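Here's the structure we're looking at; comments come further down.
Just one protein chain is left out here, and the rest sit where they should.
Letters are used for the chains, namely A and B, taken in the order the chains are written, and counting of residues starts over at 1 for each.
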Amino acid sequence: MRQLKRHWPFHLMILPSLVFLILFSYLPMAGIVMAFQDFKPRLGITGSEWIGLDNFRYMFEREDSLEVIWNTLVIAVLKIIFNLAAPFTFALFLNEVRKELFKRYVQTMVYLPHFLSWVILGGILIDILSSDGGFVNRILGMVGIGPIFFLGEGNWFRFTVIISEVWKEFGYGTIVFLAALSNINPSLYEAAEVDGASRWKQTLHITMPSMVPMAIVVGTLALGNILNAGFDQIFNLYNPLVYDKGDIIDTFVYRTAIISGEMGFGTAVGLFKSIISMILIFVSYRMAYKWANYRIF
Amino acid sequence: MYHKTLSYRIFSILNNTGLLFISLLCIIPLVHVLAISFSAKSAADANIVNLWPVDFTLEAYRKTIDNPIFLNSIWISIMRTSIGTALTLLLAFMAAYPLSRESTSFKARSYYSWIFVFAMVFNGGLVPFYMMIQNLNLMGSFWALVLPGAVNIYLTILMMNFFRGIPKELEEAAMIDGAGHFRVLFTIFLPVSKPAIATLSLFSIVFHWNSWFDGLLYTEGVHQYPLATFLQTVIISRDMSSMSLDPVSLALISQKTVSAAQIFIGALPVLIIYPFLQKFFVKGLVVGSVKE
């Protein structure tokens, strides 16, 4: 009771968020049971037939299940890595710009692509990457490379998907690191200056360490997307030539849902993805705590 | 001073050139969209517009401005974004404070933070969520766009991590003066969190501005759509194989130039707001306020 007395402001501060979470997250989680049902809209959650693990079985028993899961993992993992590394690096370079106006200009420009949807960008990419006179292949042609069928050859397709995603999102991802940089105490630099540390040394020992906690947080939370390889992007870019390297869980669930209208199956896949994400987040949380003594959340 | 050395100057020039190049790479698609919006329909349909308009015309903008649904959707988006962001930030700001405590001083924080993370990872899917909206009588209401996404767990966790960077001395000094936690939060943390709040506002604004799926499902029709939903219905390439096709409808559907104008106008507000928020990313704000 004494605890409660002392901590009541804490509980009170969390309470509003908690109410929202219960209403819009926890109560609807009852729907997870649909993963174990042959869900029929007319019968609803309470009336649909229970079918045990059939929905999961279907996901894993398709001839191409392994291929699809593997594609998803490869693309998602590479995206997570580069979506962390690119903004981190870019923030470091941007930090060296001394003209405030130029810095703001660059910051704003690189943030733009985030606002164009993949429907639009997909069309543009198909044009500029065309192996038949597209802009990129013309440049490559000048230096004697190509033409490369970027979107029609499996490995190049993955490469293109990852690069274009990084290109679209790195500017947006930089924001959080720039905010972290604004937390650095300028007197640290002044002290280093007095000690005669080079700029590189300063970057290594002051700038980068101050961004690392943020990188750990962002990286850990990104693990929640370990099985989301980016539906909108893949859906707009993939084609039969790259099904074996580019078909991912979400595109396959989408197509299945169109044919069969099964909502139970979609829930089952969602549950599977959530469980994997949760495990990974938990493990990395423990690791960060054990080795860096840092609680991510 | 390091920035006067020759090697740093050379680096600086290379760095600036590189950044300039990258920034140009990033605006090309938007310039392309802009060029299409100013081009003649026949040129846009033929896909012969690159970075400069072909047969310049303002026709697409005239049609956009004439469309009452488009203008209405902008208004709805502005409302949902401003109210939604205010709510999200308030909730995140308050929840992040207790969560940022050390476990030794507030034991329950661990339970709470796992409650948050669990809710971020797991969800019950569309069906129960839809039922919840319906049972709360939110269907077709403006609040269906604001309330369900009010708690942004990702932003709450970010805010919590910002709070951890605030020096303990600030808080302790206030506590000694007899301030309670609420007062510490609103009079000490609030002013030094400006960069964090600016950052999170931006994320929240972008999130609300870009959300479209809720607008499609929880409204009662196109007159309640926010802008993102409206744009989504306009630009998506549709499966038309079985609808009754005729040249009149198809000509109306494939208005590339008008869509381009709408995309550009629709992105404008969030593009303008960023440079505005940048001025809050002032270095050393937090630490500077600690009296040593």
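Methods note: a contact is a pair of C-beta atoms (placed from the backbone, for glycine too) under 8 Å apart; a residue touches a chain by one contact, two chains touch by 3 or more.
Just so it is clear, contacts and distances are computed from a predicted model.
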item	value
Chain left out of the displayed complex - its UniProt protein name, from "Putative aldouronate transport system substrate-binding protein", "Ion-translocating oxidoreductase complex subunit C", "Formate dehydrogenase subunit beta" or "Ethanolamine ammonia-lyase small subunit"	"Putative aldouronate transport system substrate-binding protein"
Listed residues B:9, B:168 or B:223, member touching the removed chain	B:223
Contact residue for the chain not shown (choose from A:131, A:185, A:203 or A:284)	A:131
Chain not shown, touching residues in subunit A	1, 3-4, 11, 15, 18-19, 22-23, 26-27, 39-42, 44-45, 58, 62-64, 126, 130-133, 149, 151-152, 239-241, 243-244, 247, 252, 255-256, 258-263
Subunit B residues that touch the omitted chain in the full complex	40-43, 45-48, 66-69, 107-108, 111-112, 115, 126-127, 130-132, 134-137, 140, 216-217, 220-223, 225, 229, 232-234, 236-254
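Following the convention adopted for this analysis, only the chains that are shown with their structure count from here on.
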item	value
Parts of subunit B lying in touch with subunit A, wherever the complex brings them together	1-3, 8, 11-12, 15-16, 18-20, 22-27, 29-30, 32-33, 47, 91-92, 94-95, 97-99, 101, 103, 106-109, 112-113, 115-129, 131-132, 136, 147-151, 154, 156-158, 160-162, 164-165, 180-182, 185, 195-196, 198-199, 202-203, 206, 210, 231-232, 235-237, 263, 267, 270-271, 274-275, 278, 281-288
Parts of subunit A lying in touch with subunit B, wherever the complex brings them together	3, 7, 9-11, 13-14, 16-18, 20-21, 23-32, 34, 39, 45, 90, 93-94, 96-98, 102, 104-117, 119-121, 124, 127, 167, 171-172, 175-176, 178-179, 181-187, 193, 198-199, 202, 213-214, 217, 221, 224, 263, 266-267, 270-271, 274, 277-278, 281, 295-297
